[in-house]
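Here the complex is missing a single protein chain, while all its other protein chains stay put.
Letters are used for the chains, namely A and B, taken in the order the chains are written, and counting of residues starts over at 1 for each.
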Amino acid sequence: MILFDIINRTVRVAKALFVKSPAQIDVRYESMHAPERYRGEHRVDYETCIGCDACNKICPTHAITMKELPFKKQNIVPEVNLSVCIFCGLCEDVCPTKPEKSIVLSGGRYDMLSGGWHEDQSDFWVNVDIPQSYIDSRLEEEEATRVKKELAAKKKAAEKEAAQKAKAAEEAGEAPQESKILDGTPDFNAPIIEEEGETK
Amino acid sequence: METMIQAFVFPGLVYVLLWTVLLFWFFRKFMAPLHKRVGPHFNGPAGSYQTLFDLSKLLTKESITPVGVNPYLFSMMPIIAVIIAMLPAAFVPWSKGFVVVNTDYGLLAMIVLIGIEPFVLFLTGFGSNNKYSFLGGVRVITQSISMETSFFMAALSPALLFGTLNMTTIVESSSWLSFLVLFPGFVLYFIALLGLLEQPPFNIPDAEQEIVYGLYTEYSGTNYFMLKLAEFAEFMAVFAGAATLFLGAYKGIGFDSYFWFFMKMLGIAIMMMTLRAATPRITLKQMLHFSWHYMVPISLVNVAWIMLAKALFFTGA
Partner (left out) sequence: MQKIKDILAAFETAYVEDYKKIWIKAKLIQSSDLLAVAQALKTEGLRSLSTVSPTDFIDEDVMEMNYFFEDLITKRNLWLKCEIPRERERCKIDSLTPLFASANWHEREAFSMFGVIFENHPDLREIIVSEDFIGKAPFRKDFDWLKHEEDSLKNMQLIVDAFKEEQATNEVNLDPDSSETVLNWGPTHPASGPIRLKVHCDGEEVISVDPDIGYVWRALEHLVTQKDFVGAIVAVERLCFMDNINSMTGYCMAVEEIADVEITEFAKWMRVLLGEVARVSSHFMGLGGFFNNMGLHTLGMWNMDTREFFLDFLESYSGARIATAAIEPGGVRYGLDMSMLDELQKAIEKFDSDIGEVEAIFVKNPTMKLRAKKVGVITADEVLEFGLSGIVARGSGVKTDIRIDEPYAAYAQVDMEYITRDAGASQDRFVMLFEDLKQSVKIIKQAKKHIEDEVASGAFNPTKDHMVKVPKKLPKGEAISRVEWARGEVLMHLVTEDKAKSPYRLKMRAPSFNHTMMLDHLLKGKTLSDIPLIFGSLYICQGDLDR
């Protein structure tokens, strides 16, 4: 009879009273399941980032903005807006840096926005804070390379000029002069060229 | 002075408020393990302050009155509903020798007051300018008329057995033998109680999935608090009726006091909750069919059985 069926079902449901509840952990403070591939808050490594802009191009929701740095090369790093990001992980997949990627979501924090009041949009950005010492050291490096390049360019130009002059002298039939010393020391055996038009 | 304390403290306003807070918490905390959940957890030990916070939050919210409602029906009915729901507590013998109004017609008064309640609720649904509330109101009336018939007959069976309508006398004369005789009546009373209080499987007027919230749809804030208070006061009245009429109110093992009364009321609440977790809702037509084709005839058969039992076992008592 239906009444007994209903009572039977009720008793079976009541058996759940004696089962230990799976909800034992307070997830405000620790997570119940934290695998290593969990896509959490982004971590950007500005030192290894090569500024290729691939993460910006593949982001499906345009959550990544590139921050400009005052260098000549490798001068952009990504910053992420967490309120737009959908945590798909494509930016991490496409980053070409080896052996560690420069933008990483795996294993990130899961409690990104908990606690406190959020009255400002800046709470929702993952910013890249670059210390001034790093900027200075990079600028110095660039300066050093620039100076080196200039010197090398000058050297090459001077070599080219000398080679041209030697060629011109050869064509004019004069005896090939001794190879001059080109490190800047004056040639003490060169003839003294008198200036024309001065002593009349 | 005595009357003032009885009206406002016990078994009056403060008692009803405390009872509401406790029962609400008990419902939520008991249902939770049945659902493999935890229930209220954060506020107070095992979440016991949660209901207090919820109810006081309701009191501080704005009571929105929609355009086009009938102001008398909408705003005054909740207050009337609370007063009517609190009145039956005056007739119940809460502990040995303590009853507020000791009359020879206590049972009748209590049943009538419990029975008026649904009509007041219908008027609240009718007064809101909303199709869903109206449908909810119509359902309340339909369900109450059907279920109250068997409720009355089941509740009057102890009176038939003991030959009196006086609640104190009924409690005095009850014993284990009378409990066995009244057991079918108790089962009928329990099922009719589910119908009257709109609990599953009969929670048709309150069907959240079908008509939003039935007749409570347009209420918010203090109005809503009043209606909820009326609902829980109704619970108290009906449970107290069950405990008094069938289970022998304050009689217990070892000593007689209010403590056993309270335990019996909680026992009925536990049975109701467990049934709630295992049974889905049925439709209005099926409820009508069940009530008029099964409940009422069985109640009549129960009356005949009581008469027979009285003739056999209680002659001379």
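In this section, a contact is a pair of C-beta atoms (placed from the backbone, for glycine too) under 8 Å apart; a residue touches a chain by one contact, two chains touch by 3 or more.
This is a predicted model, so every value here is computed, not measured.
Counted over the whole complex, the shown chains touched by the missing one are A, B.
Taking the complete complex into account, B:L135 is the one of B:L135, B:M295 or B:A309 that touches the chain left out. Within the set B:A7, B:L52, B:V212 or B:L266, the residue that contacts the chain not displayed is B:V212.
Taking the whole complex into account, chain A touches the unshown chain at residues 2, 5-6, 9, 12-13, 15-16, 22, 33, 35, 37-39, 58, 60, 86-90, 93, 105-106.
What chain B contributes to its contact with the hidden chain is residues 34-37, 131-132, 135, 138, 200-201, 203-204, 207-212, 277-286.
In this section, only the chains that are shown with their structure count from here on.
Inter-chain centre distance (chain A to chain B, centres taken as mean C-alpha positions): 70 Å. Only residues 6, 9-10, 12-14, 16-17, 19, 21-23 of chain A touch chain B when the two sit together in their complex.
Those residues of chain B that touch chain A in the complex are listed here as 33-38, 274-275, 277-279.
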